[in-house]
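Every protein chain except one is present and positioned as in the full complex.
When the chains are written out, they are named A, B, C, D and E in that same order, and each has its own residue count from 1.
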Amino acid sequence: MSQPSHLPYSGIASFARAPVVEPGGEWSADVAVLGIPFDIALGFRPGARYAPRALREASLRYVPPFTDLSGRTRLAGVTLADAGDVVLPSLEPELARERITQAAGQVRSRSRLPVFLGGDHSVTYPLLRAFHDVPDLHIIQLDAHLDFTDVRNDTRYSNSSPFRRAVEDLPNLVHITTLGLRGLRFDPEAVAAAGERGHTLVPMEEVEDLFRDVIGALPEGRPVYLSVDADAFDPAVLPGTSSPEPDGFTYGLAMRVIREVVRRHHLVGMDLVELAPNLDPSGRSSLIGARLILETLAEALDG
Amino acid sequence: MSQPSHLPYSGIASFARAPVVEPGGEWSADVAVLGIPFDIALGFRPGARYAPRALREASLRYVPPFTDLSGRTRLAGVTLADAGDVVLPSLEPELARERITQAAGQVRSRSRLPVFLGGDHSVTYPLLRAFHDVPDLHIIQLDAHLDFTDVRNDTRYSNSSPFRRAVEDLPNLVHITTLGLRGLRFDPEAVAAAGERGHTLVPMEEVEDLFRDVIGALPEGRPVYLSVDADAFDPAVLPGTSSPEPDGFTYGLAMRVIREVVRRHHLVGMDLVELAPNLDPSGRSSLIGARLILETLAEALDG
Amino acid sequence: MSQPSHLPYSGIASFARAPVVEPGGEWSADVAVLGIPFDIALGFRPGARYAPRALREASLRYVPPFTDLSGRTRLAGVTLADAGDVVLPSLEPELARERITQAAGQVRSRSRLPVFLGGDHSVTYPLLRAFHDVPDLHIIQLDAHLDFTDVRNDTRYSNSSPFRRAVEDLPNLVHITTLGLRGLRFDPEAVAAAGERGHTLVPMEEVEDLFRDVIGALPEGRPVYLSVDADAFDPAVLPGTSSPEPDGFTYGLAMRVIREVVRRHHLVGMDLVELAPNLDPSGRSSLIGARLILETLAEALDG
Amino acid sequence: MSQPSHLPYSGIASFARAPVVEPGGEWSADVAVLGIPFDIALGFRPGARYAPRALREASLRYVPPFTDLSGRTRLAGVTLADAGDVVLPSLEPELARERITQAAGQVRSRSRLPVFLGGDHSVTYPLLRAFHDVPDLHIIQLDAHLDFTDVRNDTRYSNSSPFRRAVEDLPNLVHITTLGLRGLRFDPEAVAAAGERGHTLVPMEEVEDLFRDVIGALPEGRPVYLSVDADAFDPAVLPGTSSPEPDGFTYGLAMRVIREVVRRHHLVGMDLVELAPNLDPSGRSSLIGARLILETLAEALDG
Amino acid sequence: MSQPSHLPYSGIASFARAPVVEPGGEWSADVAVLGIPFDIALGFRPGARYAPRALREASLRYVPPFTDLSGRTRLAGVTLADAGDVVLPSLEPELARERITQAAGQVRSRSRLPVFLGGDHSVTYPLLRAFHDVPDLHIIQLDAHLDFTDVRNDTRYSNSSPFRRAVEDLPNLVHITTLGLRGLRFDPEAVAAAGERGHTLVPMEEVEDLFRDVIGALPEGRPVYLSVDADAFDPAVLPGTSSPEPDGFTYGLAMRVIREVVRRHHLVGMDLVELAPNLDPSGRSSLIGARLILETLAEALDG
Partner (left out) sequence: MSQPSHLPYSGIASFARAPVVEPGGEWSADVAVLGIPFDIALGFRPGARYAPRALREASLRYVPPFTDLSGRTRLAGVTLADAGDVVLPSLEPELARERITQAAGQVRSRSRLPVFLGGDHSVTYPLLRAFHDVPDLHIIQLDAHLDFTDVRNDTRYSNSSPFRRAVEDLPNLVHITTLGLRGLRFDPEAVAAAGERGHTLVPMEEVEDLFRDVIGALPEGRPVYLSVDADAFDPAVLPGTSSPEPDGFTYGLAMRVIREVVRRHHLVGMDLVELAPNLDPSGRSSLIGARLILETLAEALDG
């Protein structure tokens, strides 16, 4: 009999039972996890502040290494660290962004692959600022919405604007591919601005047919930051999100896209945002989110 | 920066922020919305009485006009009015039906396209009575159940009987097409009666293949009343309904059917019934319902 | 039989079925209601953004006038108006505070008694700014917490600080009486600062014994702003609040205190804040909140 | 070790594991239970239709006989039968009332003490019709509301009117004592009509002081029908009810009143109505309801 | 008008309104239902103890016989009996297994087709012991997980091990076909052990393509025990289960597999396990579970 180990509901929940570290402490790891429990920039139903904790708890069902049905073992020699959550202020958005960028930078400098647990999608902007020095940075975004709006509800920093702010600040951010777009309404100015920059916008109904081409159209081996918005998923699959849109990704399709990304390019960071555990009493939203992260790690680091 | 506007959870919720009117007041609009918070005729789990309010609240995420990804703007010049809810009695079903018919008639006479928010499906009978003067009236019904039963649980007016009562009362109602039928049990007498009248019954598993043919088989340009039962949808997609049946419509398929209907025929009225917001803590059922209505309006009025 | 009227779940929900007006429009009323769906300044569990709508819906069980058991009819000739919600930005707290103060001022100038539906407690600061011209202003605060902290979690504008900011800005605000204080921890600097200003702090366990004396100790007939934090209540009575503390007010005791206030002084405004309907599936929190407001109006305007 | 027995969540749930009988079958018992899952006559939040099943399930924690702390064993030799639920139609209120009266009569004729599980309070009228032959019938009603209204929302048969209809139909019903009245609004016509008939109306705040006097003022040994509305209770104690009012009965006070009733008079029937299990995810409402019934039986039959 | 009958929420809930019997009593039936409310052997989220009662309640929407759209009536002459639940101890797992085996044997000997309502998947082991005398027994398992682990979390009797224990005890159990396998992690020892025994393991993504071949590869007419784990289903379809895995069976595909099984082989028993009604506030998980059982009966007994 092997060493006793905790059941998923037992033990203090760090991500996948990784050792807990300080973002600015002395450590290094293949993968480092950082939570950003910030959700005051969304315009509808709050709850993403609970996601980092919920994702850690859900991750306890998926502690690596994994052996699959064919006998292949993955993430066996990979080291993980959990850097906890960014210490955020109440209400002060600019200060919050500074702290997020700083902690993300610390985590990035100590790991090969940082994983960020949002928070609403506005946090991707300060997270990306920690990648300002990555030449030729590409983003792959799975999302129902474009999130490239200049101003929404009188602010430039809502969860509709992270990528607009990022391209303004980061000259190294050369291209964004957004997959899964759908919904009744788009901001025409944002669509035009993305088009002018040459971004690739893929409506949901074309993802299955086009994703290989779109990912393959990028020069191979690009440094890619992957940003997964929970509302990319079909709300039947992942109901716990502020602004669901019907007919989205299945888990399987999302993983096929991600597999293609990490196979052809170099993953330098990822986030999972807009997960609202409070809107899903079944708990499956957090479980799927945690599994997506761990399966992405397995694909990226064992590929 | 544009004029400040309310976030979806803010402001008094009329449908899509339309002006509020009295059903019998002095107004006219392209589209008029009327709620019927009546759910005492269903035989299982109540809650449809909460649907009109929930649909109004959800509609605030979809206030027209909409610009889609291709830049096309829809519902830009279309006027909407919200006529509130029918003032219903407690318990007295006959009086309730009279009031529903009267208010529906008032709303219909003041708008090009009335939209009715149920309520359980029994309300479709008194609603249809307000269309007694439309020659050659056709119904397209999206529904898991036939709802053509003569008597159920000792009543002729339950949510299983609206179309049976309607065909008895309305000589102008010439044909019903029901799409999405499934489930373990059907009322054989009702199936036979519908068959004798020449109604078209399409099981769910054949909808995708047959819907164009079935809709195309009707003489073009017919006046069509569209009745959408929430249980037409797959319960994974729309769990908030009294009597769910697995393996139903996706949102996308429902919209493809509706698009075909409004492209070939003339939409004279629609209802969305059997939505039970209390059975879906994720809120996605109401959001999908509101979007379906608004997207149908965009298809019907901008087509 | 009287004129048919809506059941509580029916009809578009303005507060107590009052006519809907614009804050800056042309109207006047004895009582005006204004919602402030702002909850990004609290430090724990969001949801107060849903309170204005929930309180309006709950108020439909208590549409005046009321006749009590003794036959006395109250609020019969009193006019109400519902000014809707302040149009708030996302995220931009300073702009939010400006809009709140402006709308509150508009509502105040058009009514004898404005009633504000929060929102978290931070909104009381911009609300009070609309009372900057009331000489000798007193506040009666029902609250588990002091909310007089200078800085919390790096901000001066959280829901822990509204009264601190108010006394800094409003020289006319001469005194605050806080009833219901309890909990494990107090900010010693805040307690000291309140003490230096001569505020009256009444722990919950002494409220029953002291409230008459404390209210009676103020010079009679003072202009009083009443601020009711939902967490003043015992969480058994009102569970839907971000930061509950056990052993609080019953509804009856709260009303006895309020009755004493309005009997001896002059109510110039009131708010109900920190109600989080999403944390109470039984719905009783919103029902109690709405009743408290309407019963306060009855006491204040019919006394 | 005693005979194995089911855990409360196990086994088919009849009331307190009583044998299941047909209302009109061949059986007799000291106590007989009959469910009336009818809730279409209430004017707010449905759910009382689920109460008979929920009360049966909750009763499994309280299967008699009971031994108390002092060693006294109660309900040891008492026989119980569960007559299931009245078979009700959908929607047809008059037919429903007929069936309720018939089944209640059958159950009454086969038992010493029938116990009725509502349903909304409207069911008490047809239940009482089964007691038309009890001379000098008295009612003790625990309720926040008077339920003596002539017409509400255009019907004479809502849950606001059961006792008004009963006194019209039953000349033998000589007196009603209502304890627990509270709330903002009363129907003045109903209050006057009850007053004219000499009914005793006790506001909640006077129950503790007056209940012995009020019950003692009735001639001793009267046949009493006890009607317990779930909203008599404080909603903190019993949140699962359609129309809660704060500051109601504790369980202990309710039992003290009931104990006094059964000690001085002769209990000929009882009902528990307006319990809405769907509004209380904690489950305590059903547990308290079931316990109240069983403890009342213990008091009435072992006294 | 036909004989009045109960609405689904009415009446004491035996499975599909079958007569209630004792497992060891004097009765016989075509189909007998037995509940096993045991869930202390799962390693994550409890709730399967509530499934037998929830499945009985849900079954009331599907009381046979059924007439389908084509007019075919099914389960018309088939007799059902509900043997209630096994009387289980608290905590004592070995005693629990004995009682389960004994009751299952009693039920099996009195019926053609016993149906077992779990409980977690550990109960399948003691259930299968009641089939020790069926020569050449085959199992068809619909499941996300293999459940063939030797030891997990220090026990040999968890819900991960029922089939491992069964093959050790039952020499007559010759083959297991598992369909629907997926997830990040498999127990390599268990996979190897199943492989050595020649079991057939079908990953979820291959079920649609392979199920006919796999079922057809077994010698025709085998006695088959069908074990359906609720987590075989896509969690969008059936969210109420302890350990969901994305991208599972639709209801339709599950029924196609089952139809193929019962068409080619001889169904000798079935169970539905791991349903956790407490994790699905929409109720659809129980409704789907009950329908699956009744539709399987219709296929097996009318085929």
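The rule we apply is simple: a residue touches a chain if its C-beta (ideal position, glycine included) is under 8 Å from a C-beta of that chain, and two chains touch if they have at least 3 such contacts.
Remember, predicted model here, so these are calculated numbers, not experimental data.
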| item | value |
| --- | --- |
| Shown chains touched by the chain that is not drawn here | A, C, D, E |
| Residue of A:49, A:97, A:121 or A:199 touching the missing chain in the full complex | A:49 |
| Identified contact with the non-displayed chain, of C:63, C:88, C:167 or C:181 | C:181 |
| For chain D, residues in touch with the removed chain | 1, 4-5, 7-9, 61-62, 66-69, 71, 73, 234, 236-237, 250-252, 281-284, 287-288, 291, 294-295, 298 |
| For chain A, residues in touch with the removed chain | 4-7, 9-14, 20, 35, 37, 49-50, 52-53, 56-57, 82, 84-90, 99 |
| Touch list for chain C against the chain that is not drawn | 43-45, 151, 153-154, 181, 184-188, 191-192, 201, 203, 205, 234-236, 239-240, 243-244, 246-247, 279-281 |
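The definition used in the following text is that only the chains that are shown with their structure count from here on.
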| item | value |
| --- | --- |
| Farthest chain (mean CA position) relative to chain A | D |
| Chain copies touching (chain D, chain E) - same or different residues, decided at half shared | same |
| Between chain C and chain B, distance of the C-alpha-averaged centres to the nearest whole Å | 40 |
| Contacts with two or more other chains, residues of chain D listed in rising order | 43, 49, 88-90, 153-154 |
| All touching chain pairs, where touch follows the definition stated at the start | A-B, A-C, A-E, B-C, B-D, B-E, C-D, D-E |
